[in-house]
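Have a look at the structure below, then the notes.
Removed: one protein chain of the complex. Kept in place: all other protein chains.
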Amino acid sequence: MSVIARWLGPVLLLSGAAFLLSDYHNDVYRKMLLWVALALGYNFLFGICGQVAFSHFAFYGIGAYSVVILLFQFHLPLPLAIVLGVVICVLVALAVAIPSTRLEGFYLALATLALAQLFVVVLNEGGALTGGTSGIANYRLPDIFGVRIRGPWFTAVIVLLVVGTYAVLWRLDRSWFGRACRAVRDNPEAAAAMGVNVARTKVIAFTLTSALAGIAGMVYAFVDNTVNPPIFGIDNAFLLLFMVIVGGAGRHAGAVIGAVLLFLLPFWLSPVVGHHHVLVFGVLVLAAILLQPRGLIGLFDFAKKPS
Amino acid sequence: MRNSLLAVLLLFTAPVLAQETIKIGVITDRVGVSKPYSEPATEGIVFGAAEINRKGGILGRKVELLIEDDQSRPDISAALARKLIDQGAVFILSMSLTAATQQQQTVTMEAKMPQMTPMNSGDTLTTQLQNPYFWQTGPLGSIQIATLLAHARAKNLKQVALITDNSDLGQLLAKFFKAGLEKSGIKVVADEVVARGATTATPQMQKIRAANPDAMFMSGVLTAENVLIFKAYRELGLKIPIHSSYNLSVPVYMTVAKGLIDGVTFVDAYDPEKPEVKEFETAYKKATGKDSFNLHGYGYDGIMMVGEAIKRAGSTDKEKIRAAMQGLAYSGVMGAKGMTYSFPEGKRAGYDPNGMVVRIYEGDKQGRVVYVGQK
Partner (left out) sequence: MQDFLELAVGAAASGCVYGLLALAYLLMIRPTGIINFAVGEWAMVAAFGGFLLLSKLEWPYPLGMAAVLGFMLLVGWATERIAVRPLVARGAPLIAPILALLGMLVIFREIVSISFPPDPHPVPYAFGIGRLDFGLLGGSYQSFFIIGVTLLVFAATWLFFERTLAGRMFEAVALHRRAAALMGINLFRVTALSFAGGAGAAGLAGLLVSPNISAHYQMGVPLAIQGFTALVIGGVGRVEGALLGGLLLAFAEQLTVRYAPIPSGFAQGVPLLFLMVFLLVRPTGLLKARA
């Protein structure tokens, strides 16, 4: 009971905010929250488990496309489409992860980069199934128990997703599994000597975070009620990496700060400095790494505990 | 003394300030992949708005442009459409990627917000969503291929090659090019794609050479990759005629593909001999000190058409603007001599199917119009 109470507060607070915002701010808020969900998962994979993968956005796309295709081309009911969508993400993630755990560091990065590019090729060449370059549009979220979820209520769904993602990852991080992940990141040989199954730990972390990205993608599919290939390209995968680094890799709060800051940056800067905002972004990333290796969350720690 | 002067000044300017401007939103790309096209077209819009204001505005009110940068990211683009709606824009001009325009539509359809793209040419923009608040005045891919084929009819083409790049628009145009070719009973014997970032197009051109086509059709829109294709064509000593989409009408090819494009046939929405075009180019030069070309014209026609629709609506009521826009017939800078944009029978793609022209490169210069329409 107390567990529910602990998570209920943030859920109410974060979704309550949606009802005070204008349409535009609600939309930005929704998309920002989705980035936060992605960054949390990616932080677990990269920051806590030490795997540099660029496939996170591909899984986001697999989730989005599979739920849309299952719902509107195969006409499955929503719960079944969601479950099947997760199954697809898990299967693809396992197919990638099991052989890839033999790869270390940037070899994994390259393999997943290839996967991400391959995914976009498949989307573009998918014909009627994926809608090709135009993607799929002209659908909307089916009614749930006769209720049409829209506007701030849909924002509340995203809040549930983010808080749920956070809760799962937070719980995992504190469990035996989280410690195993950190051990694998810091020193795989020592972890193996301590009895951690390194390969299995890596596979589980990769599959789990990829499935979480897929679930976030399913929600994304109904934010604008359209899915198209450019969203799931490799540019966004790099942006996600930057978010986690700037915020502070390995810390949940860091991922949140990084995602919020870098997502909102162009919105703030574009009116002030025009198209120079990407340059500012680059300088900021460089400065963050050079001056504050633990990310912005490190600054926060420093302010809290001046020593 | 100075204070009282200020007060007097304020007294005079106050009524002008109080008169609210008509806000028109523009979503463009200043840093992403469509920047080379979005920027000049947006400059055309800025010039057009200044012209409108110089002549007294619309309905006695000044036009104010709200320009947003979507970085060619469709999700950001949709959010910006909402921003413009919240800020009181009465019309949105979409100047970015086709996918971005599409994603904005999901917003404008819901909010019943008039939206137009003066440049995007993908046929699917008005067919995928039934959005009565959206119009497209760019020359459609299907019109481009039909015009090229009408011009080439005398050549009696039997089998041709088709080559494109893997950009979204390039592949979309290729789809409509292929459909147009097959409809005319012409066999596509080689259907090639050059990937963005490729270092050579030799293997593709070898395949085309081996297929022995009567002509090669190009639908790619990435300048660098198109230049790569011309270089491979030259290197392999190919002689087949080239027919290209409107992408070759952008003047950058005259410098970046110097010596490679003589004799290339391309379809254009711009006739330099047209009086309106001469007038536009002179006025643009006078106002900005810079030269203009067809991309500026797309943006200019876009803002002028929006202005005309608001004028005819007689108010900034969105429903009235929608009705005025749907009933609009407008002649502007773009198109063959005497072409009119119109939206008959509820159609929302307004470029006249007979309004494109065919031109041929002479040396490195774009030649005069040699063919008009698709009849």
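Order of writing sets the labels: A and B. Residues in every chain begin at 1.
Convention: a contact is a pair of C-beta atoms (placed from the backbone, for glycine too) under 8 Å apart; a residue touches a chain by one contact, two chains touch by 3 or more.
A quick note: this is a predicted structure, and the numbers were derived from the prediction, not measured.
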For this session: Among B:E182, B:E235 or B:D262, choose the residue that contacts the chain missing from this document, as touch is defined above.
Result: B:E235
Seminar exercise, completed: Cross-chain touch to the chain not pictured, restricted to B:Q87, B:Q159 or B:Q206, is B:Q206
For this session: Sort through A:M32, A:I62 or A:L115 and give me the one touching the missing partner chain.
Result: A:L115
Problem set entry | In chain B, positions touching the absent partner | 31, 33, 35-36, 39, 166, 171, 191-193, 195-200, 202-204, 206-207, 210, 223-224, 227-228, 231, 234-237, 250, 252, 255-259
For this session: Using the touch rule from the top, list residues of chain A that touch the missing partner.
Result: 99-100, 102-104, 106-107, 110-111, 113-115, 117-118, 121-122, 124-125, 234, 238, 241-242, 245, 275-276, 278-279, 281-283, 285-286, 289-290, 293
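Note that only the chains that are shown with their structure count from here on.
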Problem set entry | chain A and chain B: spacing of chain centres that average the CA atoms, whole Å | 35
Exercise. Considering the complex alone, what residue numbers of chain A touch chain B?
Worked result: 22-25, 27-28, 31, 121, 124, 132-135, 137-138, 223-226, 228-231, 236, 266, 270, 274-275, 277-278
Problem set entry | Residues on chain B engaged by chain A in the complex (per definition of touch) | 30-31, 68-69, 71-76, 78-79, 82-83, 85-86, 97-100, 102-103, 105-107, 111, 122, 124, 128-130, 166, 168-169, 171-172, 175
